[in-house]
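Left out: one protein chain. Kept in place: all the others.
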Amino acid sequence: MAELIGIPAQAIFGQLLLGLINGSFYAMLSVGLAVIFGLLNITNFAHGAQYMLGAFVSWMLLHYLGIGYWWALLLAPIIVAVLGILIERLLISHLSGLDHLYGFLLTFGVALIIQGLLRNLYPVSSLPYSIPQALTGGQNLGFMFLPNYRGWVIIASLTMCIATWVIIEKTNLGAYLRAANENPTMLGAFGVDVPRLVTLTYGFGVALAAFAGVLAAPIYSVSPNMGADLIVVVFAVVVIGGMGSIIGAIVTGFSLGLIEGFAKVFYPQGSSVVIFVIMAIVLLIKPAGLFGRTV
Amino acid sequence: MTDAAVAFNPLAGRPPLLNVADLEAWYGESHVLHGVAFDVRPGEVVTLLGRNGAGKTTTLRAIMGIIQKRRGSVRFRDLETIKAPTRVIARSGIALCPEERAIFSSLSVQENLMLPPTIAPGGLSLDRIFALFPNLKERLGTPGTKLSGGEQQMLAIARILRTGAKFLLLDEPTEGLAPVIVQQIGNAIAALKREGFTVLLVEQNFRFASSVADRHFVVEQGKVIDVIPNEQIGTSSAKLQAYLGV
Partner (left out) sequence: MAINIDAMNRMDEPSREILGLSRTHLTAFVVLLLVAAVAPFFVYPVFLMKVMCFALFACAFNLLLGFGRLLSFGHAAYFGSASYISAHAAKVWGLTPELSILAGVFVAAILGAVIGALAVRRQGIYFAMVTLAFAQMVYFFALQAPFTGGEDGIQSVPRGDLFGVVSLTSDFSLYWVVLAITFFGLFAIHRIVFSPFGQVLKAIRENEARAMSLGHRVNLYKVSVFVMSAALSGLAGATKAQVFQVATLSDVHWSMSGEVVLMTLLGGMGTLFGPVAGAAAIISMQSFLAPFGAWLTVIHGVIFVVAVLMFREGIVGVLNKRLKLSL
């Protein structure tokens, strides 16, 4: 069995796989943030809470209505997106024209509300959600063992991220979004309902977060805090990669997950901090971030 | 409007497509329009002439609803639009080609061209548009940023022709362009007029304006101070030179 500095290859690949999984979530959440930031020019602090809601709604669908994972993948994002649309219409839209830091503060408040509510309703530290039957078990790849569900997570997140990129770059709807991002007044002068576009975009970004939450439910524990810790890391990912490009968000998210996984092999305690250290290095060397436009 | 102006205007009998009265507008605290008044008849090409800063672009933006702080009356097809949002005004059949052209740089020429939604039947077909502006057909895949000034201008005009809006607001379409392109744009405007479009043109170049327009309104310090039918442009050149400081 191959070894690297006394660590068996299987352990390394195991950690890399875990890193790739984490990276999937970093990527999905960064893409969601980038989509929302691109059009609304606010950083959605509630993104972590909406991810957590996605996981909770899937749990609730199963626990109260007997609706399983595959339906949850479709329903949970829709349900959470509706909530997101309400938040945008009732709260966020009133901030247009103000400094975008107010948007950060507002969505922080929303995150606190969502998290606090769920912590009160479900005071246990975590709720179980089992891997769907079809995805249990795994494949023996020789150099490592790949659990089916984890492979599914990587494929699903990659698909969602690329689909988002395609929608934005290659479709008519995406053209409207890119135009609204650049010059919303002119787009309005063509008769396009820009506020509605903005609302739908926020809903879409939120749906992405909730989708990630459903994917997360069987592997990370469903708990009210699951989003809070993740969102801070995602912010660091976004500082490194910038919020200006979808591709940048995807590449940065997956890469950082891999790097984090690799670091865990050699230094398990420091691993959650690796990304912050990389952020510090990027700030020193290339302050504008790797892909994004300078703010 | 003077009686002389009315008498010489062959379209004088028809009700106006656009009637602007007592139009006032503010940029923040700054009072920019002080009671603009003029009208545009269906099928006419009308220009707003004036110096820089006279308020011509502001008038277009006020008509379009882009300037929110405005007062007075803007009646389009006999409907009051002074309080309407931009989106609604656009959908009632007015389209703007702004001075800065506002080509979306993150979109290709084709995407820019197809972007404005169809708001009414009767827009020009793509074939007709390419007949007016052949250069655009070759540059469809080019990103918006890589066009020359003339191509950008043509695209900015072309994209609003598709939508079915029959009343066009063109803000200084010939500014900074080579004579050959200016000619092309002049021909295009003449062709559009024949097809039944109504055009409100803002221009500083009154020679170009007189080659396409029926009437000219002179704007100074946020008010319309004179109207000159196109037939009288030749005899009014001294007056015009005084107005425009040329």
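Order of writing sets the labels: A and B. Residues in every chain begin at 1.
The working rule: contacts are C-beta pairs under 8 Å (C-beta built on N, C-alpha and C of every residue); 3 or more make two chains touch, one makes a residue touch a chain.
What you see is a predicted model, and the numbers here were worked out from it, not measured in a lab.
Engineer: According to the contact rule at the top, which chains on display are touched by the left-out chain?
Structural biologist: A
Engineer: Which listed residue (A:V192, A:A236, A:I250 or A:A263) would be found touching the missing chain in the intact complex?
Structural biologist: Missing-chain contact among the listed residues: A:A236.
Engineer: Where the complex has a chain not shown, which of A:I21, A:L62, A:A76 or A:L106 is the residue touching it?
Structural biologist: A:L106
Engineer: Need a quick check: the contact residues on chain A for the chain that isn't drawn.
Structural biologist: So the residues of chain A touching the missing chain come out as 43, 91, 94-95, 98-102, 104-106, 108-117, 119-120, 123, 228, 232-233, 235-236, 238-239, 269, 272-273, 276, 279-280, 283-284, 287, 289, 295.
Going forward, only the chains that are shown with their structure count from here on.
Engineer: Provide the C-alpha centroid distance between chain A and chain B, rounded to the nearest whole angstrom.
Structural biologist: Taking the mean C-alpha position of each chain, the two centres sit 46 Å apart.
Engineer: Inside the complex, what are the residues of chain B that reach chain A?
Structural biologist: 64, 66, 85-87, 90-91, 95-96, 98, 102, 104-107, 111, 114-117, 119, 160, 163
Engineer: Provide the residue numbers of chain A that touch chain B in the complex, in ascending order.
Structural biologist: Those residues of chain A that touch chain B are 172, 175-176, 178-179, 181-183, 185-194.
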